[in-house]
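Every protein chain but one is kept in place in this view of the complex.
So, chain A:
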Amino acid sequence: MKYQTQKIAYAYFAVAMALFAVQVTMGLVLGYIYVQPNFLAEILPFNIGRMLHTNSLVVWLLTGFFGAAYFLIPEESEREIHSPKLAYLQLAILVIGTAGVVVTYLFNLFEGNFLLGKEGREFLEQPRWVKVGIVVAALIFLYNVTMTVLKGKKTAISNILLIGLWGLALLFLFAFYNPSNLALDKQYWWYVIHLWVEGVWELIMASILAYLMLKLTGVDREVVEKWLYVIVATALFSGILGTGHHYYWIGTPGYWQWIGSIFSSLEVIPFFAMMAFAFVMVWKGRRDHPNKAALLWSLGCATLAFFGAGVWGFLHTLHGVNYYTHGTQITAAHGHLAFFGAYVCLNLAIFTYAMPILKGRDPYNQVLNMASFWLMSGGMVFMTFTLTFAGTVQTHMQRVVGEAFMDVQDQIAIFFWMRLGSGVAVVIGVFLFLYAIWVPGREVIEPGPTVRAAAE
């Protein structure tokens, strides 16, 4: 660790990993409710559990991004973070807000209250006071890192990361605008939901991936930057008007079907470019970095993001297809692998890279961490397949044949059982990852030819 303030990332990563554990545990509960619908029906209704599953996902990913920024910005700009105190204050606000959200959801407190009640808008259910807290935290963060970068060295990686994080904060402001017209409500809602994950988050992803490639492979910065610019340009070119693929059936004009279909089809390109980038860098790289686990997560991230976000996204993005598949388990399949591949793996890659440095025990045995990669990724890919089959059968029986929703759900129960099984594998993988990151500190091993062979 070259800079003392990189230590800030440690606290952020710890919070993110704790929430990660909560998120996947809640996912397991939901997977069980799918096959045993009365489980916890009185004390934890499915919709509340789902809110916790999705909201905690977004919060821990964001916390991880913030942590990653605090970790890599000092190295990139070659100076300490402007104010560590503000960084910890920002984390405290995020933690209090998260705790407030969980308590409000679980006990359904202050229903209907303007400031304190939950808002009932999917993914943006947070009470208004929490939303304000998120904006305040984001402003503190942006002030802090922008001041650091402005005073220090400006690199393409930190510039793209900052553009992504600024965009993230500005787009969140649409969460406060909630028109009573349902079509308009949805239109603006996607400004947050879509333009986050298929817009500015891709910039954050590309820059963090570029940082990891720079460190792990030792390829020249100039080459990394050229790739980064191409990825960012294609991401924005396709992603912004790609929002149209959410405007097929919400009451927006019909031409959105063509704008959405054409532009969102091109959203595959930046994900393909990121995958190509990661592999080409590793092939070209001269550095034999000891942290093989971080490299595995980085390559896994780029690959699974291409399949989850790119291929599985394209699968149902054309409006002629989406007319039948909209809102079926196909969407759930895509959602799981896209978020896991693109953003979960990215966070786990930077955790795996940074935590040994932050804990001062580098290099160390990473076999457990790599085992957790295969267990988690294997489970998630299996889950994606089962949900895709479930969605295909559901689409045919419900949308083509015209059977009733619940009748169809009964007949695809076998897939939900298999999904539960793959969910168990994912959760075991997550706890194995957390164990591998936090516990075996003393198992420091000398880098040598045997280790290198084992790691590869």
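One rule holds for everything that comes next: a contact is a pair of C-beta atoms (placed from the backbone, for glycine too) under 8 Å apart; a residue touches a chain by one contact, two chains touch by 3 or more; residues count from 1.
Here is the rule we use: contacts and distances are computed from a predicted model.
Undergrad: Of the options "Group 1 truncated hemoglobin", "General L-amino acid transport system permease protein", "ABC transporter ATP-binding protein" or "Cytochrome c oxidase subunit 3 family protein", which is the UniProt protein name for the chain that has been left out of view?
TA: The UniProt record for the chain left out of view names it "Cytochrome c oxidase subunit 3 family protein".
Undergrad: Of A:190, A:248, A:263 or A:373, which one is in contact with the hidden chain?
TA: A:263
Undergrad: For the chain that's not shown, point to the residue among A:23, A:54, A:234 or A:398 touching it.
TA: Once the missing chain is taken into account, the touching residue is A:234.
Undergrad: Which one, A:28, A:163 or A:280, makes contact with the chain that was left out?
TA: Per the contact definition at the top, the residue touching the missing chain is A:280.
Undergrad: Where does chain A touch the missing chain, residue by residue?
TA: 223, 226-227, 229-231, 233-234, 237-238, 253-255, 258-259, 261-263, 265-266, 269, 272-273, 276, 280, 284
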